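The complex appears here minus one protein chain, its other protein chains still in place.
Naming follows writing order (A, B and C), and every chain is counted from residue 1.
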C-alpha cells in the first residue's frame, strides 16, 4: 500500500461513469480511422495555450482531444549540481512525468526507465533550438506533466510541442520553435488479425495514419515521431520503431514535416495570442 | 503605438542583413535576420550612415543571468581572509529569480594598495554591495570586483543594529550609536 | 574515454571528413575491422564477444530462463508470447567515467534503445509484433502461463567508439549462438498443464527468426557530412547522430536520433538510405563470419579435434 497517499474512505463506491455505448472493437481498414471523422492524414484538433502556470517563468498547456499535457519552464538558473566543472554552455534539463491516473494502468510516483528515456528524447529534441551558448553556467528546467495519455507516440510529440511553446513563452532565446508530430503505420486489409500480422508480413503496404490515438496504436506495426524546426528546415529528433519499408519511412517523414508546419501555425497563433492578452490587461 | 502585426515568434524571418543590423532578441543565419524570442519587433535608427537596428522587445523577459561587465547588486553571505562570498540578487537592474553565487576576492576589492586590503574591514555579512562581474569564474561562483569608486557597500547595518551611513570612502557611521565601522563604500550615483 | 576535445583537434577532424580522409586513414563509409566470436561464456545459453579494432569490446550473453508470461492489461496481448529482456552495462574498466553511478545514464539510454528495437514494447509502441524478427510465439511453453524469457545482457568491457553498433552485432551473434532446451508439455486435463525441460545438450531449439534480427548502423553527422563507425574523438565532434536499425531484407526496424544537433529532412532521408545499404552489406559480412565459425567448429567436432576458441587471449 502506498502510505504517502491519502487513502479513500473505507466505504467507497465506484464512480458512476458513463461509458460510450459503442465500445466495439475498431478494426483498421483502408482510409477508415478509429475516429471516423478523420482522414488518414488528419491530425486531431490542437488546443495550445501559454501562461497557465504563474509560478513558472514560462508555461504551456496542450490538448489533442484525450491527450492533455501541461508544461512549465523554470530558469535560467544557476547550475545546482556542483562537480560538473565550468561550462560555457547552458544545460537544458527536461523531465516528463506521467500522472498516476494518466494511463489505463496506474503509474507509480517514482520515475520509471521509460520516463527517463522520454525525458532524454525531449531534451535532445529541444536542445538544437535553444541558444544555450548565451547562457553560460546556467540551467533551464523543463517539467512536463502528462495529465491524460492517449497513445505514447502522440504524447511524446505533444510534449515536445508544448515544451517548445513554454520555452518561447519564458522569453528564452531560441533559434526556432520546435513542432513535433507522430505517425503510425497500420496494416490494413479486410482479413488481417493481430496474430497473423505478428507472424507474417502483411501483403499490402501499411497505411500511414497521422497522430494516431491509443486505439489505433494497438494495431500499429510501427510508428514514428518527428520533431522539426519549420523555419530552419531542420529535423531535431526522429524516433521510429517497428518494421517498415524504406519507402514508407520517407513517405511518413514527409507527412510529418508537413504536419509540423501546420502545428507551427498553431504555436505561432498561441504565442501571439499571449501577447495580445497581455496588452489588453 | 505598436500593433499586433509587429509581434513575432522565434524563428520568424525579419529581414535581410543588408537592410537591418541585428539587435537584441534576434540572430543572423545565412544573411537573414530571425527573431529569437517572442515579442514585438522594433526598428531604431541610430545614426544616419548606419543601418537601422532591428530588435525584438521581449514579451516575457527571461530571468537575468550575470554576464561579464554587468553591474550587480548582491548580499554578502560570509567572509574569510581571502574573499567575501555573496549571493547575486539583481543584474543590471533586473532581479534574478534564483540567487547566483559570487565571490569578491581580496585583490579585487579596490584598485589601489591591494596588498593592504583586509576583507574584514571592507565587507561584513549582511551588507548590500554593488559590484561588477569580471569573470564567469569557476564552476561554482562568478568573480566580482569593487575596484572603482561607484562600487562597494551601499547599505549595511552596524554591530548595534542601526543602519550605517557613509562618511568617507572607507568609513561608515552607525546612526544609533555613532560608532564608526570600516567598509569599502560605494560612491553615491 | 576522452570527454573534451580541443578546437584545433575538432577542426582537424572536421576538415578531414570534408575531404573524405579520417584520422585513422578510413573513408567516410568505412567500418573498422570487426572480430566476432561466439560461445565464449559457458554458463549462458548463447554468448558472443565483439571487438572493433581500436578498442570497443563488448560481451553479450543470452540466458534463457523460464518465467510467467506477461499479459498487457490494455490489449490482452502477450499470453502466447515469450519475452526478450535487454540490459546494457558499461563496466568501469571501459572508462573511468563509468565508476560508481557514472554509467547509469548511459546504461539506461542504451538499454532503452535496445529494448525499443529488439522487443519493441517500450517507449513508442504497445504493439506486440516483434520488429526484431524473433518469433516470440515459439518461446511460449504453456499459453497464458509459462514461457521462455531471453535475458540479453551486454557488458561493455572497453570503449573505443560506436558502442551501439557493436552491441547489436554482438546481440545478433549471441542469439545465433543461443540454444534453448526442448520442452515437453503434458495436458493433465481441465486446463492444467505440466511441462518438462528435456535435458539433452545435443537436441535443442534455435531461436526462431534469428536471421531476421536487425543490426543497427550509427551515422554521425559531422559538418555537412556523415560517417559510420566513429572513433571516440569523432564522436566528440558529432553534432547529431542517427541510429538506423535494419534487417537483412532491407526493412527498417528502428530509427532514433541522438545528441543535440539538427538534421535537414533531405539529409535525413539520405542518411536513412545510406544506413540501410551499409547495414545490409554488414549483415552479409557478419553472417559469413558466424557461418565460417560454425562450420569450422562443426568440422573439428566431426574430426574429433578439440574446439579451441580464441577466447580472450586473441589480441
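The working rule: contacts are C-beta pairs under 8 Å (C-beta built on N, C-alpha and C of every residue); 3 or more make two chains touch, one makes a residue touch a chain.
Note that in this section contacts and distances are computed from a predicted model.
Between the names "DNA replication complex GINS protein PSF2", "RNA polymerase II transcription factor B subunit 2", "S1 motif domain-containing protein" or "Ribosomal RNA-processing protein 41", the one given in UniProt for the chain missing from this structure view is "Ribosomal RNA-processing protein 41".
Note on the chain not shown: across the whole complex it touches C. When the full complex is taken into account, the listed residue touching the unshown chain is C:94, out of C:36, C:50, C:69 or C:94. Among C:16, C:29 or C:54, only C:54 touches the chain that is left out of the view. Among C:13, C:41, C:163 or C:236, only C:41 touches the chain left out of the display.
Of the listed positions C:11, C:24 or C:65, the one in contact with the omitted chain in the full complex is C:65.
Considering the complete assembly, subunit C touches the hidden chain via residues 1, 41-44, 47, 54-55, 57, 59, 61, 63, 65, 87, 89, 91-96, 99-101, 151, 153, 155, 157-160, 311-313, 315.
As a convention for this text, only the chains that are shown with their structure count from here on.
Chain A has the C-alpha centroid lying closest to the overall centroid of all protein C-alpha atoms shown. Rounded to a whole number, the gap between the C-alpha centres of subunit A and subunit B is 39 angstrom.
Separating the CA-averaged centres of subunit B and subunit C is a span of 53 Å. If you average the CA atoms of subunit A and of subunit C, the two centres end up 28 Å from each other.
Annotation for subunit A: residues touching 2 or more other chains are 129, 229, 232.
The residues of subunit C lying in touch with subunit A in their complex are 73-75, 77, 105, 108-109, 111-112, 116-117, 120, 122-131, 133, 135-137, 240, 242, 247, 250-265, 268-269, 272-273, 276.
Residue ranges of subunit A in contact with subunit C, taken from their complex: 104-105, 113-114, 116-118, 120-121, 124, 127-129, 152-153, 156, 182, 194, 197-199, 214, 217-225, 228-229, 232-246, 249-250, 253-254, 257. The touching residues of subunit A, when paired with subunit B in their complex, are 51, 57-58, 74-79, 82-88, 129, 131, 135-138, 168-177, 229-232, 267-268, 271-272, 274-276, 278-279.
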